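First the structure, which I've put down as structure tokens, then a few questions once you've had a look.
Omission of a single protein chain aside, the complex is shown with its protein chains in their original locations.
Think of it as A and B in the order they're written, each chain with its own count starting at 1.
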Amino acid sequence: MALAVGMRVLTRALHRPWARGLRVAPGRTGPAAGGGDGVRCFGSPRVLVEPDPAAGVAVVKMRNPPVNSFSLEFLTELLISLEKLENDKTFRGIILTSDHPGIFSAGLDLTEMCGRKPEHYMEYWKAVQEMWLRFYLSNLVVIAAINGVSPAGGCLLSLTCDYRVLANNPKYTIGLNETRLGIVAPFWFKDMMVNTVGYRTAERALQLGLLFPPAEALRVGVVDQVVPEDQVQSTARSVMAQWLAIPVCRPGVQNQGLGRAVLSPEALGEAPSCLIQPLAAPDDPWPLDASRQSAFPPRGLPACLCLQAPLFLSLVRTLVGFGVHPKSKRISS
Amino acid sequence: MALAVGMRVLTRALHRPWARGLRVAPGRTGPAAGGGDGVRCFGSPRVLVEPDPAAGVAVVKMRNPPVNSFSLEFLTELLISLEKLENDKTFRGIILTSDHPGIFSAGLDLTEMCGRKPEHYMEYWKAVQEMWLRFYLSNLVVIAAINGVSPAGGCLLSLTCDYRVLANNPKYTIGLNETRLGIVAPFWFKDMMVNTVGYRTAERALQLGLLFPPAEALRVGVVDQVVPEDQVQSTARSVMAQWLAIPVCRPGVQNQGLGRAVLSPEALGEAPSCLIQPLAAPDDPWPLDASRQSAFPPRGLPACLCLQAPLFLSLVRTLVGFGVHPKSKRISS
Partner (left out) sequence: MALAVGMRVLTRALHRPWARGLRVAPGRTGPAAGGGDGVRCFGSPRVLVEPDPAAGVAVVKMRNPPVNSFSLEFLTELLISLEKLENDKTFRGIILTSDHPGIFSAGLDLTEMCGRKPEHYMEYWKAVQEMWLRFYLSNLVVIAAINGVSPAGGCLLSLTCDYRVLANNPKYTIGLNETRLGIVAPFWFKDMMVNTVGYRTAERALQLGLLFPPAEALRVGVVDQVVPEDQVQSTARSVMAQWLAIPVCRPGVQNQGLGRAVLSPEALGEAPSCLIQPLAAPDDPWPLDASRQSAFPPRGLPACLCLQAPLFLSLVRTLVGFGVHPKSKRISS
């Protein structure tokens, strides 16, 4: 609780014009400013990371002014931050939020998609897809603390998270509104929406480019929870605690074939080659194969789980009030 | 509004025995009768088309007495009407309804499936599938104004539409009730229902052959809206206006990989060859490949959209109250 209060203080301290904020933290890997409560922050000019090693959680704050749009530089820095946290065994969860309440993220940076060379488009789209895949398949629990509007790619980013908490401000709409801008969302944007709100709702939402205000977003299921604006961060922390209490929620095991196995081989079969190639490269083995394997234990459970079997059985026994030992029971029957 | 009133007058004027109506409009491509308000109608004996060029909308009224069942002739005429409208750049949307309130469509004509030669069955099923695919993949916005019962194939036809408005009459049930007739619905009927109401609801609805009355149909999501019977057409017009306000909703772009990309390669892989062959023929290129490509713009956005980029950014800027120019901002950071 004290932590949450400390965070709110920190958040308030950061309510300042972007330019100033950026001037204070110019270095890419240097420590970020704003931490007046002893929390050591790191990150990059466009991504502020506030680690809480004791809790195993890091708050990742996007700060790419003015609207946290996905420029190539921003995506690169965001992915580097994610990778650092994933490689650090200290961390088991990330809370993804905006450093500037009011805007979560406006999504793709259209200036990256106009008047550039073909190579640039390839590089840019690869970065967008990396963002999608890396967050979606991360072995860290990722909770989105959505503290601002979240259209288009901003919505996609929040959909890659395990759980979405939205601030109850009618201005904070969320949705894939590409068609309103004359664009058709890529099919994997659509797939993420379909998996979150169901096919029919997604179909209509994408065709009409609907942006849902909080109450509506909760009703259709774009977000999981709507809370008062000043409780977004603390709620995200509470939710994170729930997730981290699950034994499987630890780096390397979390999400293995679990609920996130959306990325079926068929789905990937539809993906453009620029998406598949980098992941299938020998030096970057495709993580999904391994996870699918592990989801199906044809060779018995790992030893650590065998140890849990008696615990499991005794739990069940307690639950139903039987006094007999299940194992001997089964054998004697 | 005046238009909607005019349409209701027209609808009332058509409340006459089928035989007489058919006698008045015998020619296949000749003008249809009943237009006393200056609207020039065309169509065929079994399909009445009431164009509204100013709005870019055509009302397509099924009139295959007595129950608008899908005879081969009816399907052929319906598909020809659709194709004509798609080829006419005047039109961007279709309102599909029944010329005879009380029956939307009873669906497949069982007499086409008994005591005929194998070639006939092939031809008939091909026509049914063409109907499904052509409406489902149409580049026109298709709104179903369901003004009567809509069992089995009638339900399928309405499911191919982008939006379903159902008249609030307890007699006007809708659903895939094939099992009640001792038939199992083809898997693509099922797929359409699954995409509309979700898997579990569809599973039970198909197994028990449920026909949903309006309130229930709205609750499970078979239809999108239920309105008083005399407001079905006007509501369909209002909804159409909403859709046509979307920039992407124009012939040739609408539905490209958007929400309708249900027809995945896998789904088609399951389809019988008689379905795939005609579409894959060289003189009729498979439209889905193209649409999927365009859904993923790996070579940058088209020029027309690049022009919209500053507009887009200024919109976002206005939305969040920033005074700085986002582009210069990003570069300076």
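One rule holds for everything that comes next: contacts are C-beta pairs under 8 Å (C-beta built on N, C-alpha and C of every residue); 3 or more make two chains touch, one makes a residue touch a chain.
If you're wondering where the values come from, they're calculated on a predicted model, not measured in any experiment.
Trainee: Out of B:122, B:215 or B:241, which touches the unshown chain?
Mentor: B:122
Trainee: One chain isn't shown here. Among B:149, B:217, B:232 or B:246, which residue touches it?
Mentor: Counting the whole complex, the residue in contact with the absent chain is B:149.
Trainee: For chain A, which residues lie in contact with the unshown chain of the complex?
Mentor: Missing-chain contacts on chain A: residues 162-163, 194-198, 221, 224, 242-243, 246-249, 253, 255-262, 264-266, 292, 294-301, 304-306, 308-309, 312-313, 316-317, 319-322, 324, 326-327, 329-330, 333.
Trainee: List every residue of chain B that touches the chain not included in the displayed model.
Mentor: Spelled out for chain B, the touching residues are 18, 22, 45-46, 64-67, 69, 71, 102-103, 106, 109-111, 113-116, 118, 121-122, 125, 148-149, 151, 178-187, 190, 198-200, 202-209, 266, 269-270, 272, 274.
By our rule, only the chains that are shown with their structure count from here on.
Trainee: What is the size of the turn, to the nearest 5°, that moves the C-alpha atoms of chain A onto the matching ones in chain B?
Mentor: Between chain A and chain B, the superposition angle is 120 degrees.
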